[in-house]
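Only one protein chain is missing from this complex, and each of the others stays in its spot.
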Amino acid sequence: MLRVGLLGAGRIGLVHAKAISAHPQSKLVAIADVVKESATKLAGQYGAEARSNEAVIGDAAIDAVLIATSTNTHSDLIEAATRAGKAVLCEKPVDLSLARAQACRAAAAATGRPVMIGFNRRFDPNFAALKAAVDRGEIGKSELLSITSFDPAPPPVAYVQGSGGLFRDMMIHDFDMACWMMGSAPQTVTAIGTSIVDPEIGNAGDVDTAVVTLRFADGRIAVIKNSRRAAYGYDQRIELLGAEGLLSAGNVLENTVSKATKAGVVSAKPEYFFLERYMRSYAAEWAAFVEAVNTGSAVPVSLDDGVNALAIAEAAALSAKTAATVAMASVIN
Amino acid sequence: MLRVGLLGAGRIGLVHAKAISAHPQSKLVAIADVVKESATKLAGQYGAEARSNEAVIGDAAIDAVLIATSTNTHSDLIEAATRAGKAVLCEKPVDLSLARAQACRAAAAATGRPVMIGFNRRFDPNFAALKAAVDRGEIGKSELLSITSFDPAPPPVAYVQGSGGLFRDMMIHDFDMACWMMGSAPQTVTAIGTSIVDPEIGNAGDVDTAVVTLRFADGRIAVIKNSRRAAYGYDQRIELLGAEGLLSAGNVLENTVSKATKAGVVSAKPEYFFLERYMRSYAAEWAAFVEAVNTGSAVPVSLDDGVNALAIAEAAALSAKTAATVAMASVIN
Amino acid sequence: MLRVGLLGAGRIGLVHAKAISAHPQSKLVAIADVVKESATKLAGQYGAEARSNEAVIGDAAIDAVLIATSTNTHSDLIEAATRAGKAVLCEKPVDLSLARAQACRAAAAATGRPVMIGFNRRFDPNFAALKAAVDRGEIGKSELLSITSFDPAPPPVAYVQGSGGLFRDMMIHDFDMACWMMGSAPQTVTAIGTSIVDPEIGNAGDVDTAVVTLRFADGRIAVIKNSRRAAYGYDQRIELLGAEGLLSAGNVLENTVSKATKAGVVSAKPEYFFLERYMRSYAAEWAAFVEAVNTGSAVPVSLDDGVNALAIAEAAALSAKTAATVAMASVIN
Partner (left out) sequence: MLRVGLLGAGRIGLVHAKAISAHPQSKLVAIADVVKESATKLAGQYGAEARSNEAVIGDAAIDAVLIATSTNTHSDLIEAATRAGKAVLCEKPVDLSLARAQACRAAAAATGRPVMIGFNRRFDPNFAALKAAVDRGEIGKSELLSITSFDPAPPPVAYVQGSGGLFRDMMIHDFDMACWMMGSAPQTVTAIGTSIVDPEIGNAGDVDTAVVTLRFADGRIAVIKNSRRAAYGYDQRIELLGAEGLLSAGNVLENTVSKATKAGVVSAKPEYFFLERYMRSYAAEWAAFVEAVNTGSAVPVSLDDGVNALAIAEAAALSAKTAATVAMASVIN
């Protein structure tokens, strides 16, 4: 039984608390949050104890720590927890600063403890099925990947201001997805961004709509489209063109009902947002982490993967600003 | 070049005139109609001559006659045309009286001339593709066939009164389709009918909604659903369950556009009615007729097929009236 | 907190044990099974106690009993449990004998205790969404209902022999669904059955493929198709034609991935069987039962509904045997 401490009892913390508790091989023993009442309330629901971050990390009886705190604390907590010998699952992004994330990676590596980054979408059953088909060679050599990733509604501007921007906050999921699907990291990044959904987002210095093209060393291309608003719900689709065909993963719809009338044929919308669409992926993510820790095998999404996605985000932000393609080599060094 | 006379310049006559003219190996030379103006007008459009039925059938320079007149004239015209040595393509049904249709079949057979019945749906590219897949054994032994066949809107009651009723007028297409798909004629017929779309249809002694089940000698089953009204357009679908899978032919939609909004995802309706949905099937039907006549091979839909479908319609009408399954043997003898 | 005893620890008992335990307002306290080891094992998993049926029913501290035993014990256990003051949720069918089920209904009614029958499909989110749309009048007056219900593979003949036959064992779900969707019970039943999937099923006196047509007093029609085999998985679909349109509930697919190659476009199959497809419906069913018991409101699926579906099954079996439509009035009296 893996004894787990949860750092962060916000919206995503609730999701993880449920997954940890539901897993037959893990037990949620302690929860910390800057808002003590949140930790206390959640701890009460799951028979855990509310504590400080330090008390969680310092407890020798705790095997693993799940970090779901605000982004600016991720690197410090990863370092502290691995130093204390914990296995770690940390939400994305590793950090908003690439340099800090790289330093964190080095520090964590020195401890030898496993650190997994929460790119949960890899565990979505649909995307995982697509990836498995690619790996089985069902469409031959992959050539052109397209990711559509639209949120249902823009976040408050206050959130945007502290988010690190669309590339680091939102598209980072898609950067990881692209690297995973293509089986490697890109060589160059070309980004176009605009603020047409909400002018306040533009005023805050961010974009709300963006298209990024990644070019891989062997000439393959991935294109990612992000928008902060899709009136019809969470639009999460992937298409991969290969030498022998096209694989597509469509949206998960609210139900299978359709209605045909004079006005046309109406079917259900996509699930509204990530809590609905990706609930199963969070459970599968946690199961994969427990499995890796229990068997001593490599975590399926490494801290390296987290740093890599962040580096692409940094390159994308630079490309959007300079209106020129950015070589990854210039960002990583 | 097959020289063709067209009998009947009504709605379906127009469709055939176009198909005859467009075919590179046939030429429309004469048109007859009880309404002379209709024949004259249509003849003008296609460079043909307006004549009487007799003048068409009596013309030695005409090779083939297409009969698209009112149903009560079909048998007489088939007999007259074959007697005059013409190849014949006649619209469905052969007749409203099974006995008369059987007599017509005998008379036509005696002439040795080819008579094809216009069950055009066999030539719909979708249904034809489904049939080809069945014949290739793609779902193994067929077991349970389902035909959905709904008109967009009920016809005027005046039409219903002269139509022979839903089973002989409308479902006769589906009876032929079922026999063709299953590769044989049914042994028993069980029918349920009701008038819930338009009470005037019920008052006229007919039904507007019906379900008929056909049982074949080897135990296979076909079920046909008809309604005189589908607010969303012409609903024409087939499903065939076999030992190894299910084949389905869906509707042809007006276009491929869909719109996702807060209200759901709206896509296009089925094509509105048979003129839209089955236009290609009429051209393919005519091509098959020309091919059979030119090569001397058997027509793909025989007068036997027409009589057979009519017999099933008669059995269905009887079953609906008696609330009991009817053996085809009792109807045919 | 509703304290619950579970009778029956077989395949469906496991499903219910999970649902009872996962619900925040119910607690699984005791489990009985004719195979003691099964009860003991399941009780161990959920922190419950293994007991005899009598010890569960006789325990004053137990509020509700879920009956998931073999069909021939249902009526006795419903009577015993309600007599002991328990609220009851019983799996379908109530009994294989209509007379026995009617007697059970009378006995249970005399106790005033709530008895709900496990027609779980009413709680499938897709069918429930379709029903809600009907009730909102989205397609006007309903006219023609079609239910497709195919199992992935036929059961062992030994199961078939004790099952009461396809109409009582399998199609009974669809009879309940039809009555629920149409908002009333049928007036007549017309059935056709055949054994073409597995001759052993025919030898055992049962059918494996059947089509049943229900006619309601106001002329509306429902048609139900059952097959014991669909090579592609569990096929569970509903279509309802109304005056203003058509509502359809399609299958739930294994994932949303499709692959386009030279061979065509391949998408995922339906979920394999009821454990996959209807898992959410069992949880929703249990929640509805807890809600009804807690609030004292009527259970959403009554013992009457269970008896009604069984009566239709009896009529269907009779119709299939006599090749004639059967009036429900002749079966119920």
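We just call them A, B and C in the order they show up, numbering each chain from 1.
Here is the rule we go by: a contact is a pair of C-beta atoms (placed from the backbone, for glycine too) under 8 Å apart; a residue touches a chain by one contact, two chains touch by 3 or more.
Keep in mind the model is a prediction, meaning the values are calculated, not measured.
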Absent-chain contact - pick from A:R3, A:K27, A:K41 or A:R215: A:R215
Among B:I12, B:A80, B:L130 or B:L144, the residue in touch with the chain that has been omitted: B:L130
Omitted-chain contact residue, chosen from A:D124, A:D235 or A:D305: A:D235
Residue numbers in chain C that touch the chain omitted from display: 230-233, 235, 253, 260-270
Chain not shown, touching residues in chain A: 139-141, 143-144, 146, 148, 150, 188, 190, 192, 194-197, 209, 211, 213, 215, 218-221, 223, 225, 227, 229-232, 235, 241, 243-246, 323-325
Missing-partner contacts on chain B, residue numbers: 125-126, 129-130, 133, 138-139, 244-252, 255-262, 268
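Note that only the chains that are shown with their structure count from here on.
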Innermost chain by mean C-alpha position: C
Fitted rotation between chain A and its twin chain B in degrees, CA, nearest 5: 180
Shared interface numbering between chain C and chain A [over half = same, under half = different]: same
Centre-of-Cα separation between chain C and chain A, whole angstrom: 41
Whole-Å gap separating chain A and chain B, where each centre is the average of the chain's CA atoms: 58
Sequence positions of chain B contacting 2 or more other chains: 230-232, 235
